[in-house]
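Only one protein chain is missing; all other protein chains are in place.
Up next is chain A:
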Amino acid sequence: MPLAEAVPNPYQPSLVRIHDFLDETPDVRTLRLQFVDDNEAGGFAGWEPGQFGQFTVFGAGESVFALANAPWRPNGDRASAPTIECTFRMVGKVTSALRAMSKGQVIGFRGPYGNHFPVDDWKGKDLVFIGGGIGMAALRSAMLDVINRKSEFGDVVILNGARSVGDMVYTDEMPGWQEVDGVEVVRTVDPGGETEGWDGEVGLLPNVFEGLGLDPDGRIVIACGPPIMLHYLFLSLGKVGYSPDQVVTTLENKMKCGIGHCGRCYVGPFSVCRDGPVVTWAELNELPKDY
């Protein structure tokens, strides 16, 4: 067979319908999407936490979002089709157009792309998830995967920081996470971001993390957030005694193609969409400071 016929078009997305959505904050929305074509749903054999997708608003363009729900696993006695969830902030042309769409409308999805969190390697270990702002979206799949099978892991701390109370995402589901045995949710807002009646912490994430006084021994830290937050968080982690291979994060460079071709997400030799986005702090230290 000629090569040309054998190569599928990597850029043509699957059609997915907006089944439901939830407004997390005034500018952050979580979408629940279902495949329009059941056959394509069947071909989408789940994903691993940490992977991402390219979401198309036809007429506006594509945006990269993390796959934010617990990984869907094909299962004989489960008739339901796979659902994709993503959480995005309205910041540009595509996300503004996406925000303007309503239930039942059709968008495009291609993926999953990239590597993933090594969740199975964390079995038996204590975990801390640290998410700053919309960075929580990249952690949610792994958090839900861990919470769904909590008995396989040690204690779990979820530390969620936001600029202000109104910017905090996943507030509806956090009480449910907190109820799981061995899961502790700590919420913090930047100084000045608190409101009357706020019962969480007030302080920058790295400081609040240090204040928790968690023993680094055998613990895995999974952190995601803006570059400036990660910069100060790594300083704190080093100070408290974590080694770089205990810390996992995601690189969030600008991506377009998702398959390592378009060239914009390179950090030195590392193509974030193809070789990442999940990296350990140790791996990050080997890369040029170009992210």
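What we mean here is this: a residue touches a chain if its C-beta (ideal position, glycine included) is under 8 Å from a C-beta of that chain, and two chains touch if they have at least 3 such contacts; residues count from 1.
The rule is short, and it goes like this: contacts and distances are computed from a predicted model.
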If you look up the hidden chain in UniProt, what protein name do you find among "4Fe-4S dicluster domain-containing protein", "Monovalent cation/H+ antiporter subunit A", "ABC transporter permease" or "Circularly permuted type 2 ATP-grasp protein"? "4Fe-4S dicluster domain-containing protein"
Return the single residue from A:Gly176, A:Gly211 or A:Pro226 that touches the missing chain. A:Pro226
Per the definition of touch given earlier, which of A:Leu22, A:Val106 or A:Met174 contacts the omitted chain? A:Val106
Which is it among A:Gly218, A:Gly238 or A:Gly268 that touches the chain not included here? A:Gly268
Which parts of chain A are in contact with the chain that was left out? 2-5, 7-13, 15, 36, 56, 58-63, 91-92, 95, 104-106, 108, 226-227, 252-254, 256-257, 259-269, 274, 288-291
